[in-house]
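For this depiction, one protein chain was excluded, whereas all remaining protein chains were kept in their positions.
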Amino acid sequence: MFEALFGTTSAQAWLTALVDAEKALATALAEAGVIPGQAASEIAAVPADFDTAELGRQAVSVGNPVVPLVRRLRERVSADAGRYVHLGATSQDIMDTAAMLVAKNAVDGMLVDLSAAADACASLAREHRDTVMIARTLMQHALPTTFGLKCAGWLVSLDEAAENLRRLRFSAQLGGAVGTLSVFSDTAVPRLFAAELGLDEPVIPWHTNRTRMGELAGAFGVLAGVLGKIALDVTLLAQTEVGEVAESSGGGSSTMPHKQNPVRSVLITAAAKRIPGLVATMLAAMPQEHERAAGAWHAEWETLNSLCGTLSTACARTRDLITGLRVDRDRMRANVDMTGGLVMAEAVVTALAPSMGRATASEVVTELATSGRPFRAALLADPRISLSEEDIDRALDPAGYLGSANEWTDRALRR
Amino acid sequence: MFEALFGTTSAQAWLTALVDAEKALATALAEAGVIPGQAASEIAAVPADFDTAELGRQAVSVGNPVVPLVRRLRERVSADAGRYVHLGATSQDIMDTAAMLVAKNAVDGMLVDLSAAADACASLAREHRDTVMIARTLMQHALPTTFGLKCAGWLVSLDEAAENLRRLRFSAQLGGAVGTLSVFSDTAVPRLFAAELGLDEPVIPWHTNRTRMGELAGAFGVLAGVLGKIALDVTLLAQTEVGEVAESSGGGSSTMPHKQNPVRSVLITAAAKRIPGLVATMLAAMPQEHERAAGAWHAEWETLNSLCGTLSTACARTRDLITGLRVDRDRMRANVDMTGGLVMAEAVVTALAPSMGRATASEVVTELATSGRPFRAALLADPRISLSEEDIDRALDPAGYLGSANEWTDRALRR
Amino acid sequence: MFEALFGTTSAQAWLTALVDAEKALATALAEAGVIPGQAASEIAAVPADFDTAELGRQAVSVGNPVVPLVRRLRERVSADAGRYVHLGATSQDIMDTAAMLVAKNAVDGMLVDLSAAADACASLAREHRDTVMIARTLMQHALPTTFGLKCAGWLVSLDEAAENLRRLRFSAQLGGAVGTLSVFSDTAVPRLFAAELGLDEPVIPWHTNRTRMGELAGAFGVLAGVLGKIALDVTLLAQTEVGEVAESSGGGSSTMPHKQNPVRSVLITAAAKRIPGLVATMLAAMPQEHERAAGAWHAEWETLNSLCGTLSTACARTRDLITGLRVDRDRMRANVDMTGGLVMAEAVVTALAPSMGRATASEVVTELATSGRPFRAALLADPRISLSEEDIDRALDPAGYLGSANEWTDRALRR
Partner (left out) sequence: MFEALFGTTSAQAWLTALVDAEKALATALAEAGVIPGQAASEIAAVPADFDTAELGRQAVSVGNPVVPLVRRLRERVSADAGRYVHLGATSQDIMDTAAMLVAKNAVDGMLVDLSAAADACASLAREHRDTVMIARTLMQHALPTTFGLKCAGWLVSLDEAAENLRRLRFSAQLGGAVGTLSVFSDTAVPRLFAAELGLDEPVIPWHTNRTRMGELAGAFGVLAGVLGKIALDVTLLAQTEVGEVAESSGGGSSTMPHKQNPVRSVLITAAAKRIPGLVATMLAAMPQEHERAAGAWHAEWETLNSLCGTLSTACARTRDLITGLRVDRDRMRANVDMTGGLVMAEAVVTALAPSMGRATASEVVTELATSGRPFRAALLADPRISLSEEDIDRALDPAGYLGSANEWTDRALRR
């Protein structure tokens, strides 16, 4: 029921990957001259149309679906070719290779969405390079910044998360029963196998060296954090009291007609909350016994499915979120002004620092800022403040206190 | 593809629970006199046969499947009755109540399996009350114990895990849009609603007080740890070099004809490894904003599904594992003896303590135990050892150094 | 450097607990007649003043600090008494018992703070039973509620979290090397030992049955979620744009004189974020091998320290937070009104339902609510709205649409 809401990895995606791995093995064995080309051709012609639920049920007695799949594959080819199905491979060779294919496909899709989301951030950053808004620290108004810089920050983080994904190693697995290629002993086969599938060839089989899975989990964890931060910012900025941004279309309520919920951000947040626990599971499963683990390996599969499905959906949704984001400049400006200039206190200190020293200036300004009186009036009235009305108004102008905001935005856009 | 291997919570389970919640609401409203009995009867007659995939897709724009479900339900009843479908409830009322129903059903099933597994442990403990085996600490032979006591330990832990499940609160949720029952303001309705569903009535609505979800996760976490410990022990005892137990039937290998893998234990271990991360997710989702969370709530659903599905399957498999466990007494005894009595060193120290003091005895015995010589011969030959050969043999007899093992086993069986 | 900020469990707390365990063992052995009373008296007189850093260093070669501690203890008593120090116990007996003492002390302190925090919530709930504020769902204005009900929700959750703590089992551990009491075989000793320390006596030794640790972790996880929710609410309500509550005194900024940060809530939130991962660690450490684990047991100690230290501090801080919370009723009321009555749309639908049917009413009201026109004026002007101006104003009055808020608050206060 929750597949569309939160994403999933389909049984068919796994089936296709498993069958592709078995086909690539036959092809590689034929290319290396280990088995007849005819057998490989027959095997390569079998469509990936097996009953995944049945394979799943048959997997229970042996612990993975490769054993029943091999049986099914053999039924589809001649007896001659059947002898060469799965030759020299162990179940883990096929499962790990399929897992890499499933993950790679998912990551490729994520990268497309992340790139589009980053482009949308860049457009917003450019458009709002000079849109003044309040920066908030610990959820309190701090100093002015620009919405352009906020978008530039999102942009940089999306690019960094994508870069992590691009660096991942998707490696084929082919070592035979215990990683020694005992049946055919020809190390050309793993190379040809990897090439056939568009995967990397590892230095040696990695049956119980799970760095690849851990790295995948780590990159996914970082990505989830990046998406979660953007969704969190949007949710906060879309609060009724803040109202600075809104999603392109709001989610309705089953009971309150006036509600327009930030439903994309909510669902991205939900996804982001689930990832750290899944990453921990994948990492906790890394210490695997001897030459094949008794459980830790099996713990990876559904964890990988949840990670890939959830993040694929969250990436697409983030792209949609940023692309359609509606920005209310007037509300941003009104919010900057809502404290009557108090957020410019640092600027006033800076203006006073040359004449009275930063420390004294800070004390005096803090006193006035927390006096309860309107800040501008208090500044004008206080004899210790040696600034002209014009100087005070200049110090109180948020657009004049943006520091390097524009330079940062431009830097981020020059990526 | 992995549903049978690792368990799942079906879409139909959710649909039934969601529809049951809507029906119970109508019934409760009718009982309280808020809506006509005829409307409630009509609503209660609608079968839970909606297309869950379609509901799932329609859920995306609003963030949960209740809104589309209510639409579908209204289509199935008269216009008159349709006005009373979902009256006064918010989506979260229905989702949370359904989640409680789904969880309660899962837990009820787990309790049946846990009870059977505990009974099987008790049988083993009784049968092997006097079966001497080596106890291992930090994976090294330590002292003798009995297999009965090991099973008694499993038994106690299963009972404790079940007790945690039995203590869980499964509470109905009915507060309306913001928890104030704004539409009908009749606190009899939540009471009738809970009673209709066989759930507890909470003190007040618990929309953003997620203690129930946290407690569920905690109890599930403990259960997973208990099952994981049993599976780990079996896996270790079934090692080729140890060979003290075997599963009723082993999982074959896709490549090695002689292998008999402890496949139940492996799959239980896989389940146990996944639970802590899922528990962390559920706990991390507990801080929920204001009167309804913007994402943390939504993060619960798939997490709950994974928890319930995985643990239900693991409980059933543990029951099967223990019920069919094959125990090799001879191998147990042979393993006790494989260090030539070294594991009885503590017993020898205890026998020597009255005459030479425990500290000196410990020093002398350690010296002999690490000398490389056969331990019994070394003891007989050493002039510092003031024990007769008979005394030495008594001290070296593992069956005579079981301490309170039997008393503990009996205590555990008297539960 | 971060002890005061986030709490810690002191080395002295562990030392005291370890020494107390060794003393209680001697006392129990003497009471059971296993060792001379004089020896127990000597041992009981040794102060817990050992150098914890040195014990820590000496722990490395054996894996725990009990072995060096026993050596130190023996040096402090006569040779005669020295023979009876640690008699029949294994390191894990002393470590686990000490862990239970450390945890119990921490929990006792938490319960005091939780009770005071709950009392403060109750006071606030009573005082603000009729303080109208806006309820927010998915961070958007929803319907009116009362601040009293919000505090009642906090109160209920604090009580539930405390109840979980109160239910924890703190059990002594005494089984000897492998849980069989091989050295003295007198099951009265574990009973006397537990009684001496004010701990429960377990059914049988629980060396590798870690349900107690898992339950502790689970209860701590729930508590963290409860504290985190309160801190999150305060942080959100204290936002500059919301301004409905403030902490008794704000944390200053190193650079912005006007800032008053909700520093207690921030630190409680930091604590709450760290707990789920620690809980996952404790649960993941539950499957422990055979009669003593090779690492999983050792993983508990620092995890327990972090959990106890962090949560003790967070409980004290929550008490301080709620006790000193400043509430701005006027701002609450102003915020209710900021959408010009839109949040009363459901109330208008309810008022219209009898005449035009709930579905039609909902459609019409949604149309007007999203029209952009002032809501009240739009209602007055629309010919489909069959309500008098008085009826409309009554429907738009938030204080008149609080449903069962007061009844819920009263229920929570009757706890």
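Chains: A, B and C, in written order; residue numbering restarts at 1 for each.
FYI, a contact is a pair of C-beta atoms (placed from the backbone, for glycine too) under 8 Å apart; a residue touches a chain by one contact, two chains touch by 3 or more.
On a predicted model such as this, the values are computed, not experimentally measured, just so you know.
What are the shown chains that the omitted chain is in contact with?
A, B, C
Could you tell which one of A:Gly7, A:Gly176 or A:Pro262 touches the chain left off the display?
A:Gly176
With the missing chain put back, one of A:Ala26, A:Leu267 or A:Ala412 would touch it. Which one?
A:Ala412
So one chain is hidden, and I want to know which residue out of A:Ala17, A:Ala172 or A:Ile275 touches that hidden chain in the complete assembly.
Result: among the candidates, A:Ile275 touches the missing chain.
Going by the touch rule given at the top, which residues of subunit C touch the chain that is not shown?
1-6, 11, 14-15, 52-53, 55-57, 59-67, 70, 86, 89-91, 176-177, 183, 231, 235, 249, 251-256, 261-263, 265-274, 276-281, 284-285, 294-299, 301-303, 305-306, 310
List the subunit B residues touching the unshown chain?
Touching the missing chain: residues 134, 136-143, 235-236, 238-242, 251, 253, 255-263, 266, 276-277, 280, 284, 335, 338-339, 342-343, 345-346, 349, 362, 365-366, 369-370.
Across the whole complex, list the residues on subunit A that are touched by the chain not included here.
Residues in contact with the chain left out: 63, 74, 82-83, 87, 90, 135-139, 142-145, 149, 152-153, 156-157, 160-161, 164, 167, 176-187, 203-206, 208-211, 214-215, 217-219, 221-222, 224-226, 228-229, 231-233, 236, 269, 272-273, 275-277, 279-281, 283-284, 286-294, 346-347, 350, 353, 357-359, 401-405, 407-408, 411-412, 415.
The rule is simple: only the chains that are shown with their structure count from here on.
Could you give the separation in Å between the centres of subunit B and subunit C, each centre being the mean of its C-alpha atoms?
One centre to the other, that is 23 Å.
What residues in subunit C touch two or more of the other chains?
136-139, 142-143, 236, 276-277, 280, 284, 346
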